[in-house]
Every structure is written in C-alpha cells, then in structure tokens.
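One protein chain is absent from this view; the other protein chains keep their places.
After this line comes subunit A, so read on.
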Amino acid sequence: MGYILRRFLSTLPVMAVVAVVVFLLIHLSPGDPAALIAGDLASVEDIEKLRAALGLNLPLWQQFAIWLGKLFTGDLGTSIFTQVPVAQLLAQRLEPTVSIAVLTMALTLVLAVPLGTLAAYRAGSWIDRLVMLFAVLAFSVPVFLVGYLLIYAFAIQLPWFPVQGYVHFSDGPGDWLHGLVLPCVNLALVYIALVTRMTRATVLEVLHEDYIRTARAKGLGVLPVLGHALRNAAIPIATTVGVGIALLIGGVVVTETVFAIPGVGRLVIDSVQRHDYPVIQSVLLLSAGVYVLINLLIDLSYRLFDPRIQY
C-alpha cells in the first residue's frame, strides 16, 4: 500500500512538468485561434476584438494562472471554438476510444500469445516462418492502407460492416460491436504482430532454461511445459500490452480518422489544428495521467507473475 502511495505521489511532479511544458509548447507555437474563428474574410480589427473577448491577449503567465486555477477546482475549461466544456468533450470521446482499446487488446491477447508461443515451440519450422512472415507484414504495412483495404473488402465488396461511425454501447451492444469490428481488426493487426514477436522471443528464451529442460526430462507434457514458460515470459509481454493500451487510450489518430470514430485521437488532432488550447492541454494531461497509471498497474502486475518481486 505504501508503495502504491509513494508511486502515486511521485507522479504529481511529473504531471506538473507535463502541464507546464504542454502549456508553453502550444502557446508559443505559431497560429491564432481567433483568426481561425473569425474566418478567412475577417479584418484584423475583428480578429483583435475576438482575441480580447477570448482572453488570448492576456500575458502568458496570466493565461497559465487562470487555467491552473480552474484545474485545481476540477474545471478543465471550455473549448475556445465550440464553447462546450472540455470535460463534456472528453466524456463524449472517451467511450469510443476505450471501446477500441479494450477490444483491440482483447483480440491481441487471444491471438498473439498463442501464436507467439506456438512459433517459439516450433522455432525454425514452417509454422514459425509463417507466423513471423505475418508479423512482419502486419507491422510493416501502414495502418491507413490496411484500413482502406478492410473498407474496400468488408464494407464495399462484401457489405458486412459499416464504413464509418460509432454506435454507443447503450444504443445496442450488437450494433456497437458490429461497428467496431473493422477499426479493431485494423489496429489489432499491428499489436498482434508486436505481441506475437515479443511472446515468441521471450518464450524461446525461457524454453532454453534449465528448469524447462528438467521439466521435460521429468516427462511433463507440452501444455504444462508451455504454462511454466509463459508464466516466466509474462513480464515483458505484460509490459508491451500495457504500453499498447496506453498508446491506444492516448489516441489512435489514423484509425479513428479512416473509420470516422469520434475518439480522443481525433479530438487531439482537431484541437491542435485549431489551436484550441484548453482542449489540447486537458487531453494531453489526461494522456500523461493514463500513461502514469498504466505504468503503475504494469509494475504491480509483475508480482502476479513473479512472487519473488517485493515492493
């Protein structure tokens, strides 16, 4: 418990640094949200009035203080463009992103760990070569290209799945799942490739350990041997999966754009293009928080796999 508290407290300075860096980076980069809001045909006078109305003419330290003050009261601010509270925007965007992340990682775990273990167990065989070929291809082909191919094959030629959009879980779990199949397969291919390779490498290493040789010599079957091996290979796999989930929550822009999923990734990109400061700041802070939290969870999970680890 003490370890968890210590780890949690140690994240606070990290978050503070992230907040300052994010604020400075986006405010010092060129670009003016007021000019974008006012439109192409607006006069400089109109833009200046708008800057004043939005508080963008205040000194940087003052803008930072206002933002920080609001943050401490739990107010993430309001989008400069839409005048919608950032918390509401985030709430709208989190469900699609979390749905994609969870389904993608579930698909990854179900397929990648057995595939990688099988490849390791049959290292050098045609099965191993086939699995590795798939892993290399799945990792190398750009995500957007795979997305377009999936749309062409499974939405246009075989009209099994929708091209775009997101159905909320509460509007029907069946429709929700139906709409997420293509984007999740699109993303899962990359993660399957990654975790398959990681599993193969670690399981292969463990399979050469003395205790596995001993277990085999004692006449243990294939599955119990692999069970032993997997438990010992689990730590790097868990790390990869954890980092993968964090990346997915942070936003998978290409897939969300290709399949028009209104997730966090697209929110970040849209906000960056518009210089919508309050949204960018909050989303990046949230992403940093998710990374920190998931790293903590990964660390804690190590104990499950290896009881020798003490905190």
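The working rule: a contact is a pair of C-beta atoms (placed from the backbone, for glycine too) under 8 Å apart; a residue touches a chain by one contact, two chains touch by 3 or more; residues count from 1.
Here, contacts and distances are computed from a predicted model.
The subunit not displayed here is recorded in UniProt as "Putative peptide ABC transporter, peptide-binding protein", chosen from "Putative peptide ABC transporter, peptide-binding protein", "Urease accessory protein UreF", "NADH dehydrogenase" or "Molybdopterin oxidoreductase".
Contact with the chain that does not appear here is found for just one residue of A:128, A:175, A:205 or A:270, A:270. The omitted chain makes contact with just one of the residues A:111, A:127, A:215 or A:260: A:260. Of A:82, A:125 or A:214, it is A:82 that touches the chain left out of the display. Only one of A:22, A:37 or A:195 touches the chain withheld from this view, namely A:37. Listed by residue number, the positions of subunit A touching the unshown chain are 30-33, 35-50, 52-53, 79, 81-84, 89, 92, 148, 151-152, 155-156, 159, 162-166, 257-260, 262, 266-267, 270, 273-275.
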